[in-house]
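The complex appears here minus one protein chain, its other protein chains still in place.
And now, chain A:
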Amino acid sequence: MSDAKHDISASFKNMQGCHVCLTLNKFIHSRCQSCGAKLHSRIKHSLQNTIALLITSVVLYIPANVLPIMYTNVLGQKTANTILGGVISLWQSGSYPIAIVIFVASVLVPIGKIIALFWLCIGVATSKIRSHEKSHQLYRMTEFIGRWSMVDVFVVAILVALIQMGNVMSIYPGAAVIAFGGMVVVTMIAAITFDSRLIWDPLNRE
């Protein structure tokens, strides 16, 4: 903030960058003069949409954890597994590395991502962001890491595909797969909808 003179955002100079081809346009244009894409200096209703999507993902996260993510059928004995139940049984059977991978990808990352995005939205809405750099890094991390939650959906799909031996041993998917997959997609859209430029906007007002 010491060299605020050099920290000038495009919007402060009545300019806006095209989000498609990065060409700098004047504010008065509604379409990019170079590629014709619709221009928006900031994503419209970014915070509202992000928060709405985050609430959706919280709602989806409940059935994703309560309902079974898969059923295993061994010699006619059917057992239902939830995400957390699967992690615990993996841990008890001594497969610590996979237990940790699944726990991080399906529990820590989604929860961390939802909390981080809520935190950023609230910070921007109340203009109480202390470190712009750190907030931006947090955003970048949520955007990068969010897709990796999908690992659990893929694991269930592969197990279902491979283990089909009738009553000897079979694995079937549970309803939580849909809720969990939906949650991953919704949180990804939430991260895309969040406009990281809002983090830096308070600097322009000073």
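Throughout what follows, a contact is a pair of C-beta atoms (placed from the backbone, for glycine too) under 8 Å apart; a residue touches a chain by one contact, two chains touch by 3 or more; residues count from 1.
We adopt the following convention: contacts and distances are computed from a predicted model.
For the chain that is left out, the UniProt protein name among "Paraquat-inducible protein A", "ResB-like domain-containing protein", "ABC transporter extracellular-binding protein YurO" or "RNA polymerase sigma factor (Sigma-70 family)" is "Paraquat-inducible protein A".
For chain A, the residues touching the chain absent from view are 6-11, 13, 15-17, 19-24, 34-37, 41, 90, 95, 97-98, 101-102, 132-133, 136, 140, 147-148, 150-155, 157-165, 168-169, 172-173, 177-178, 181, 185, 188, 192, 196-197, 199-201.
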